[in-house]
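The complex appears here minus one protein chain, its other protein chains still in place.
When the chains are written out, they are named A, B and C in that same order, and each has its own residue count from 1.
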Amino acid sequence: MFEVRTDLALEVRELYQEEKQQEIPGVAVEQENTGDVNITRVEILDQHGAQVMGKVKGKYITLECVGLRRPNADLKDEVSKLLAKELKSLAEMNKPMKVLVVGLGNEHVTPDALGPKVVSKLFVTRHLFQFYNKDSDEDLAELSAISPGVMGTTGIETGEIIRGIVENIKPHLVVAVDALASRKMERVNTTIQLSNTGINPGSGVGNKRKALNEETLGIPVIAVGVPTVVDAATLTNDTIQLVIKAFSKQVKVGSQFYNMLNELKNEEKYHMIKEVLEPYSANVMVTPKEVDDIILHLSHIIANAINIALHPGIDLQDVNRYLH
Amino acid sequence: MFEVRTDLALEVRELYQEEKQQEIPGVAVEQENTGDVNITRVEILDQHGAQVMGKVKGKYITLECVGLRRPNADLKDEVSKLLAKELKSLAEMNKPMKVLVVGLGNEHVTPDALGPKVVSKLFVTRHLFQFYNKDSDEDLAELSAISPGVMGTTGIETGEIIRGIVENIKPHLVVAVDALASRKMERVNTTIQLSNTGINPGSGVGNKRKALNEETLGIPVIAVGVPTVVDAATLTNDTIQLVIKAFSKQVKVGSQFYNMLNELKNEEKYHMIKEVLEPYSANVMVTPKEVDDIILHLSHIIANAINIALHPGIDLQDVNRYLH
Amino acid sequence: MFEVRTDLALEVRELYQEEKQQEIPGVAVEQENTGDVNITRVEILDQHGAQVMGKVKGKYITLECVGLRRPNADLKDEVSKLLAKELKSLAEMNKPMKVLVVGLGNEHVTPDALGPKVVSKLFVTRHLFQFYNKDSDEDLAELSAISPGVMGTTGIETGEIIRGIVENIKPHLVVAVDALASRKMERVNTTIQLSNTGINPGSGVGNKRKALNEETLGIPVIAVGVPTVVDAATLTNDTIQLVIKAFSKQVKVGSQFYNMLNELKNEEKYHMIKEVLEPYSANVMVTPKEVDDIILHLSHIIANAINIALHPGIDLQDVNRYLH
Partner (left out) sequence: MFEVRTDLALEVRELYQEEKQQEIPGVAVEQENTGDVNITRVEILDQHGAQVMGKVKGKYITLECVGLRRPNADLKDEVSKLLAKELKSLAEMNKPMKVLVVGLGNEHVTPDALGPKVVSKLFVTRHLFQFYNKDSDEDLAELSAISPGVMGTTGIETGEIIRGIVENIKPHLVVAVDALASRKMERVNTTIQLSNTGINPGSGVGNKRKALNEETLGIPVIAVGVPTVVDAATLTNDTIQLVIKAFSKQVKVGSQFYNMLNELKNEEKYHMIKEVLEPYSANVMVTPKEVDDIILHLSHIIANAINIALHPGIDLQDVNRYLH
């Protein structure tokens, strides 16, 4: 069966609210608006909240900024700074740390290339610490980064690759950057989600099973994700939902037609989606045409945020002027 | 308003037949099946046919081969040969000719890059004819090729660029290769359309207004196109259509609900599509995830077909072994 | 025979001065230093100067800035502004003009991709003028741009392609951007040459014969070029020269060995270069390893300069913030 597919905690909560008209018990929500950017901090506090949300306990922070769809360097800088601030607070960084950034996804499939593109723009320093035989520095974190590729081209679960590296280089923290799927076109490329729960099975555009989290790696894992596609099954499903809703308004509860509408929500809906999407069904994505530019733009914002959040002595001006 | 969008003559005819249960007057159709490949030759014979089809008078040949979705070098070679044969007959080539191939589309947007990728794989010879001061050759056509880019990056209509080049190098024939949009996912990357009518306004994935045809260039123009995307408005529209059809089966003609269904075909449908696709609406495309590989694969097939159709002394083995 | 190969007027003059210890008659030279950037304005005034320089009459302006080798956004902006100023004065622009920018070179060969990369970053407007049916605008020039590709993939001389387009869209001015070859590694990617003489046969990295100049196009042509490679024959030739010079210092004029050294300058030198470079000889280039980044960097500087020089209402801040 096709399920509604979203990687955003924000969207799960939204769906719940639409249906139940109340907040989810066991989930705390906090909102902030800076003018250009909406920040929503969702915390899943207990097992009940986790079950309802279909997500593990922990913090999920979302930055939404519709302006990101157009090139605007001031807005880009503003979002980088806000993101850096949230990242710092989530990472509980008090002093320069050893951090490994993992760029998930397939560099050769544009909407899935966000992670590798972020990695290519980071100011990595670990080799310099090794070369000068330093253990810490006031201005710089010991930063390393890798894009391990996807299972289809490596034959290896990403989790296995990263576990091996973590065991060898012993960072304090992993930051995993990934492209996500959203339920709504309007969120595509306008929303950045941070979470201290790591990456958990089933997430992401590509084939990235198995977890990257504190349980599997032994150190905290912060996930940074941006929805870059809506999958086509979600899109058609949403269309069907809308058609049914349009009819429902005009139909009496209990009438024969009312029952018909409800039945449709099940098997036939699945067949219609299948019919429209065949023969690629599971492998079709919906994406803005200018996706190449957008991914580049977003990877700058996220790389900048990581660079300034992790390295105490580097600010946004340094990044814009001397890096890249 | 969103219209059903297709560049394939085949699909227009199909839609007509579904609705009217008859062939379009003024349109001749011929079909051939080679086992792996379905060839449909549609000829629009008169003004009435042209009006109903919404396409200009002329021949439209479609090769359909579902096997093209997987890498299979034998099938690839078979399709190249069949395509070369149709191209030769459509071009009415009796002797080596001077031909300009135009690769339409934006090389940097994967599903729109088909034309430029074909151009990069052609065995161009015009400069050799010039260098050796030859006017003709038994084995080789005088082949030139250009990818003019799209209006958004050049500021110039493709038609204006090509007209200028045609006036200067005076070929006998233009072959224009372009990525198309289809109504059905199942046609994406499995269908190749040839036509002797050139490229006419409104066609194509990108922004390629103004015609490339015998009227504007003064020489025959053969168009070669492959649908590489379904646009998202078409996809949602088709889903709505299916939902309505599902209901229609169970509803009495003339009943209140029957009328409701028909009304929905108009304004509300438009609003639903808009709601699902906002805010990118016109700029969202639906495409298989592995689109990079598929475009590469198809560009080989078409370039091979052009190479062997135009150069009398070159066969598929030469192309596979010594070119690219 | 291998000749010393350079596209820079500056280098020709330098070679002359080294040998003759005087300025070339018929050539005026003016120098300016802004701190970071050296500007040299060479004007070939008459036929004698043209003959000695091996270049046509006209103005050649060179901006040299060794800092360009490292990413430095402030310096980048400074060079863009200086370049824009020189470009404006060379173009004798008093009012918004119709300008066609031509990106020469092969986009798929990194050191030759400068021209196409500049074109992809321009703010083209001609289609907007057409769409709104305007003939002029206070803030914007009517800018169009094309990357015609190289003769090896098109089969057409670049000159023929551009002539056709110029005849159709009738600009007032062509600006042609190209990658050049230098004699010295130290000039690679640190030097930008402007000239009002257009592109003349034999120039450039790739195979771009035939002129783009006022004579062939009927309108002024400004050439913008950056040396991105030293060709390997030049490099080995320069090495041989150095070895000979080292010996010469210690050898008596007229001695047997002195004669040997002089003889070597001819045939044997050619054989040695051939031996070292075989079997690729003519097709080998010498380039810094980080050439990809450098070309990207330079294409930004030049595109920015063109954008602000041509569009009166656009300044560098607009370009940095809202374009690209």
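The rule is simple: a residue touches a chain if its C-beta (ideal position, glycine included) is under 8 Å from a C-beta of that chain, and two chains touch if they have at least 3 such contacts.
None of these values were measured; they are calculated from a predicted model.
Checked against the full complex, the candidates A:I39, A:V119, A:V286 or A:A305 give a single residue touching the omitted chain, namely A:V119.
Among the residues C:T34, C:Q51, C:S136 or C:T239, only C:T239 touches the chain that is left out of the figure. Within the set A:I24, A:M151 or A:I314, the residue that contacts the chain not displayed is A:M151.
Taking the complete complex into account, residues 66, 69, 108-110, 112, 185-186, 188, 205, 232, 235-236, 238-240, 242-244, 246-247, 250, 257, 260, 264, 268, 272-273, 275-280, 283-290, 292 of subunit C touch the chain not shown.
Along subunit A, the points of touch with the absent chain fall at residues 107-108, 119-120, 122, 124-128, 130, 142-149, 151-157, 160-161, 163-169.
The criterion applied here is as follows: only the chains that are shown with their structure count from here on.
Subunit C has its Cα centroid 40 Å from the Cα centroid of subunit B.
Multi-chain contact residues of subunit B, defined as those touching 2 or more other chains: 108.
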